[in-house]
Each structure stands twice: as structure tokens, then as C-alpha cells.
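This structure is in C-alpha cells; I'll ask about it shortly.
With one protein chain held back, the other chains of the complex are shown just where they sit.
Naming follows writing order (A, B, C, D and E), and every chain is counted from residue 1.
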Amino acid sequence: MNNYQRGLEIRKQVIGQEASRAVSESLKEIAPVLDEYTLLVFDEMENRKILDLKQREMITITTLLTQGDTAPQLKIHIQGALNVGLSQAEIIETFIQCLPYVGFPKVLNAIAVAKKVFE
Amino acid sequence: MNNYQRGLEIRKQVIGQEASRAVSESLKEIAPVLDEYTLLVFDEMENRKILDLKQREMITITTLLTQGDTAPQLKIHIQGALNVGLSQAEIIETFIQCLPYVGFPKVLNAIAVAKKVFE
Amino acid sequence: MNNYQRGLEIRKQVIGQEASRAVSESLKEIAPVLDEYTLLVFDEMENRKILDLKQREMITITTLLTQGDTAPQLKIHIQGALNVGLSQAEIIETFIQCLPYVGFPKVLNAIAVAKKVFE
Amino acid sequence: MNNYQRGLEIRKQVIGQEASRAVSESLKEIAPVLDEYTLLVFDEMENRKILDLKQREMITITTLLTQGDTAPQLKIHIQGALNVGLSQAEIIETFIQCLPYVGFPKVLNAIAVAKKVFE
Amino acid sequence: MNNYQRGLEIRKQVIGQEASRAVSESLKEIAPVLDEYTLLVFDEMENRKILDLKQREMITITTLLTQGDTAPQLKIHIQGALNVGLSQAEIIETFIQCLPYVGFPKVLNAIAVAKKVFE
Partner (left out) sequence: MNNYQRGLEIRKQVIGQEASRAVSESLKEIAPVLDEYTLLVFDEMENRKILDLKQREMITITTLLTQGDTAPQLKIHIQGALNVGLSQAEIIETFIQCLPYVGFPKVLNAIAVAKKVFE
């Protein structure tokens, strides 16, 4: 397996097969190179140890919450967080931990996305 | 112990006694209520379980890196992350995990702060 | 009345009874502690003098406009601004005052939210 | 022709007659001064040489992508970029050039807007 | 008096004569048009009624605090806020009002700037 194939395997494991195919589909004509780059990102995630996938998804949903205007990505990675083994309570608590640093609007926006994913 | 006293204990444990005193010192005349609010934040951190202090500091340095213009706070919480048991490698890897989501400038800025704290 | 009850009273006064109940409703299962925290915020707003509610809502809509990706919160607080006595003209002028500092996109986004609230 | 008339001509040339009228329409009662200010911006764009309209629209879509929460403005200026002569490939490549500096979410959000405009 | 002259008068009134000259000085060779544009902003501030200068500076320091990385501008406008009649307590309270919406880092950064201006 080359980098792209390994990246695809790990991407499917993290965000799920359907979301992975949707990413490729949405980029395949307009910017296929971006789909390839995301595969390299997921391959690197696998190669580099030190943090496990649960920690990495916890970091990912934190950075997405914080930058704002990331509802589509947050939806994918809240599902990803569940897929790699974080509980609903841990995801919500991750968002609450951000509150003193980012304020209510970003936290409430992330909670609203989580609510839809959990249902 | 009331909420504020418990918050002070946990704040000293996380960011260190000297940094804790520096926060109080810097706010004591201009906005003492902000010092009190941070104590309530640290007390809540203690009360609410679900995530441990290592996870909470990992989330905190991620959210600080992501919002930018937070070098003073990042300095305190990189030290906090070390104090509660994260390794230097885990801290750097936390920043690297953010790279695909926030880009190089924010990651390199956080690395520069970490470098000074580690020395 | 305890802090939470006083906070609830002031929250209903500022954002209206319906919006206040909607906030509680949306958080009651997924993150009820966030609802409680907002009550403490509104209670503090009442306790701390120095600025009146009109000034506080003017500041609130300014900070929401500036950070972006806050349409749901801006909608609530534009209504809140009207509820505590700011005129439509003062709200729009608050947004226009931000223009040289934040640029057109954020101001026009806030105007679009205001338009829906005013109708 | 005065400043406003010249600004209107250049605005129609860049973003198109329909989008130009929609801007005026949306602001005419709630904040007409903002419509006038945008005309002055387009007039200045014409007056100040140094960069041509293709370069200016390339800069504009870059700054809109980067600040986030600007889908409505990005839609107008991706169309504007096409109107002044940038190709679809140049627009997508502009977004890809931003990737190392801002990360995937902002780039993918801009690509999603471009996809709708191109169709 | 033309627009620029009126703008200069009001700019001197708000941010002070020395700061006004420093702005012109810093831009005079590299980008003099930006100095002119700021004069038009201050002239507009004078022309447009609805809000008074105290309200306008309160909005300005709020938007500067919220966007971050604005220490030089915040310094000028905290002084401006004092110049037009806001008290130190009102300025600090403006920042505290932002806390639930933006979190501690931005508020503490603004307090640190205020501390230097007040001394």
C-alpha cells in the first residue's frame, strides 16, 4: 500500500466509509488534489505515534470549534470522535472545557452540531 | 473550603504557584473580579469529572493555539500541560495535529512559545 | 431568590421569555450546565453596576458582529437590544461604527440578521 | 460623473448588474449609507492603478476565504473574479495556495461556494 | 473646512494631537492614502449623529478587543475613550461585559493594554 491507500484506510476508519466517499465525491472534479492531500494527512496521523486516535479527534474537534464557521467539518469529526471511541459525554465535556477560553457562541454552535450528530 | 479556595488550590496545581500569584497580582487593582472568575473556572474543572487534567490542558493549549494572539496564555498553559503530566513530545504533537486545520502560522507561533517554556 | 433565579429573571427581561425558554430547552439534555452558566452571566450583569443594560447590549451585539459565525446569538441579542430600549437606528449605527475596524462582510452579515429581527 | 456614479459603473462591471442591484436593494431602507460606501470603494478601486481588476479580485477572494463566515460575499466575488477574466482554474488555485496558511476547513468552504457559482 | 480638515479636527479631539500626528507620520511615505481614509472615517463619525462619541469609543474598544492582535489600536482608542469622557471603570466594565462572549484571553489582553494606558 502506498501513502494514499494507507491514508484512505485510516480516513475510512476515522470518519466512516460514507463520509470518506462524500469528501472524494465533492472534490473529484473541482479540486481532486485536495482529496489527495487529506489522504496524506490521515496517513501521517497513522504514521506518527505519540498521540492515539482518540486524542487526535479530541484535538480536532477543539480546533474546529475554536476557529468557527466549521459546521460541516465539525459534523464529520464529531462522528469521527465517536467512531474512534470517545463517548458523547467526553465530546460535550471537551466543548465545555473550551468555554472560558472562547466564550459561549462558539461552544453553543458546536453543541448544536453535536446534537444533530448524536440523534 | 469555598469555591474560590478550591479554585485557587487547583489553579496552583495546574499553572504553578508563581504563575497563579502573578495572575492575581496583575488583576488585583484593575479588575479583581476577573481573578475571582478564573478561580471559579478552575474549581469547576475540578468538580466536573469526565475528563482528567491532562486532557483538559491538551484541549486548552489547542484552543489557545487556534484562536491566535494568545502567547501569554499559551505560555502559562504549556507550563500547565507539563505540570499535570503531558510530555514535551505530546505537547508538540498536539500542535502538529492542528496543522491541517489551522495552517502553519498558528502552529509555528505555538511552537515558538513552547520552545521558550521548554528551555 | 438565589443566583440562578435572579439570572433567569434578568435573562427573561433582556432576551424575552420565549428565547429564554428556548435556550433552556435546547441545552436541557445535552449540556444543562451551560444553561446554568448563562444564568450566572445574566445575574452578574444585574449585580455589577457601572454600565446599564442598554450599554451592555450595545457591547454584546458589537462583540458578536466582530467575531463572526454568530448569527443565532446576534439574532437573540438584537432582539435583546430592542427589549432594553435601544432603537433600530441605534442598533444599525452601532454596526456602522464597526465598519472601519472590521470591514464590510461582518457588518453586512449583521445587518442581514437585524433586517429579519426588525421585520 | 461623480464618485458614486463612477463607483456604480465599476461595481456593475465587476460583480454584475444583477448582484449590484441586489446589494442596493438589500440596504436601501435599513442602511443606505453602506450601499454608498461600497460605491466609493469601487470608485477608489478604479482610480488607484498599480493593480488591475484581476489582481484585485484575486486578493478579494483570498481575504474573504481567510476571514471565514463570508459565504455571501465570496459568492459575489467568485462571480466577480470570473467577470474580470480569471479562469475557474485560477480561482481554485488561489484557494489551494491558501491551504498551508489557513488549513482545510476554510479552503473547503470556499471550494463549496465556488462549486455553486461555477454550475 | 473640507472633509479631511473636519476629520483631522475630530481625530485630534478623540485620540489626541500627539497620536493623530503619529498616525500621519507613520503613513506619510509608505501609504499616505490610508491616513486620508482615516480622516474621512473621523469626519463621518462627526456627521452621522444617532450615537455620541462616548458610545462610539465604547463600540470601538469592544470591536478591537474582540478581533485580537490589535494592541496598538486598542492603546490609541482606550486613550480615546478617556478623552471623550468614559471613566476607567466604564472601560474595564466594557471589557468584562465581553467575557462571556469571547473568553478570558482576549479580555485579559485588553486589560493589560488598559493598565499601561491608565498609568
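Heads up, the rule we're going with is that a residue touches a chain if its C-beta (ideal position, glycine included) is under 8 Å from a C-beta of that chain, and two chains touch if they have at least 3 such contacts.
Only a predicted model underlies this, so the values are computations on that prediction, with no experimental measurement involved.
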Across the complex, visible chains touched by the hidden chain are B, C, D, E
Hidden-chain contact residue, picked from the options D:30, D:71, D:96 or D:117:
D:96
Residue, one of B:21, B:48 or B:115, that touches the chain absent here
B:115
Of the residues E:14, E:51, E:64 or E:102, which one touches the chain left out of the display?
E:64
Which parts of chain D face the unshown chain closely enough to count as touching?
38, 41, 45, 48, 50-51, 55-56, 58-60, 62-67, 73, 89-90, 93-94, 96-98, 100-102
Need a quick check: the contact residues on chain B for the chain that isn't drawn.
68-69, 92, 95-96, 99, 103-109, 111-112, 114-115, 118
Positions on chain C contacted by the hidden chain, ascending:
99-105
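Everything that follows uses one rule, which is that only the chains that are shown with their structure count from here on.
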Looking only at C-beta pairs that count as contacts, which pair of chains has more of them, B-D or A-C?
A-C
Distance from the mean Cα position of chain C to that of chain A, given in whole angstrom:
30
Multi-chain contacts in chain E: which residues touch at least two other chains?
48, 96, 99-105
